[in-house]
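Notes follow the structure.
The complex appears here without one of its protein chains, the remainder shown in place.
Showing subunit A:
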Amino acid sequence: MKSLLGTIYLLGMFIPEGLGYNRSLAQYRQEVVDQTASGWKSLETYSYNIYHTMEEIYWWMSQISEEYPEVVTQHFLGMTYEARPMYYLKISQSSNNPKKIIWMDCGIHAREWIAPAFCQWFVKEILQNYKDNSRISGFLRNLDFYVLPVLNIDGYIYSWTTDRLWRKSRSSHDNGTCFGSDLNRNFNVSWCSVGASRDCQDLTFCGMGPVSEPETKAVSSFVESEKDNILCFLTMHSYGQFILTPYGYTQNKSSNHEELIQVGQKAANALKAKYGTNYRVGSSADILYATSGSSRDWARDIGIPFSFTFELRDNGTFGFILPEDQVQPTCEETMEAMLSILDDVHAKYWPSSSARRVTSGTLVLSLLLSFACLS
């Protein structure tokens, strides 16, 4: 199976435009050590503070699953329009008890480079800390993480090779005269009713029909098949600094809207505590704009209780072209928001184990100290 995956991967590398890109503008990146012509030598020197090509991300995924075989497996999700393989990483600690799933996808829009950077950061944080961080090991006792670092692979590559501000996929329409669907308008939820366009020329083109795009189909089918076990659906975008709850296709609120807002606001507070970055929390229709066919709305409507869109830094100063020196602080603060959401989700479904751990530790300490004072 692994050699078949390897073959598909290699084939994927050489199909259309290949994975080359213009590095002439990236001279300042020479400071990063150990980068050779053939790519990254080892995972130890892989930098999470910079933007990576799709080639590097494919390499990283296979390295991660080799480096952490006891918890990470790489899985095939489907093929893109230009016949590239889509992979997600499953982070799961083996145990006897049944697990629930946290889903995270990044890069559904090609130009939002900070999103795939965050997916890689998230995986790295979990894997580097799960053994000695009780908060994270607590999550892994009951939760599996499924992370799709780049959903719109064709678009992402296109934004590296040709058009930095490309957004959509690279499917061909109108007899090869027009390219790309907005994958986040292509899901089967109130498809193309509002905030989307039937015209391929537009950047919010909803596609030829609901789930018409292979990338949407791949994600849809998989998430649908696991929906009874998925507690949380997180989709990462930029920019704007928002945590968005359902819905975009209507101003009506989901049944658990108040709870989603509370969880979202707590996450925004945790994020802000890191570097002072302000995020706004609300439903898409309320604080952003009307959209139909979004993955977040679709996930909520098939029954996944917690469903959020993150719009990461910044606020418009650089927008999509976020300077690389902001990758690390953006990822660090966003990680705080994620951990906050995970705390809430975990505490909701496994209440006794969370409270007991916090209470017992401090209770023991306070008892010891009181004995010390009394003696």
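Convention: contacts are C-beta pairs under 8 Å (C-beta built on N, C-alpha and C of every residue); 3 or more make two chains touch, one makes a residue touch a chain; residues count from 1.
Operating definition for what follows: contacts and distances are computed from a predicted model.
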The chain missing from this complex carries, among "Vacuolar protein sorting-associated protein 29", "TBC1 domain family member 5", "Retinoic acid receptor responder 1" or "Auxin-responsive protein", the UniProt name "Retinoic acid receptor responder 1"
The one of A:88, A:160, A:191 or A:249 in touch with the missing chain is A:160
Touch assignment to the omitted chain, from A:43, A:178 or A:261, lands on A:261
Touching the hidden chain, out of A:65, A:169, A:283 or A:334, is A:283
Note that subunit A touches the absent chain at residues 25-26, 28-29, 50-51, 160, 164-165, 167, 182, 199, 201-204, 240, 251, 258, 261-263, 265-266, 269, 278, 280-283, 286-289, 315-324, 326, 347, 355, 358-359, 362-363, 365-366, 369-370, 372-374
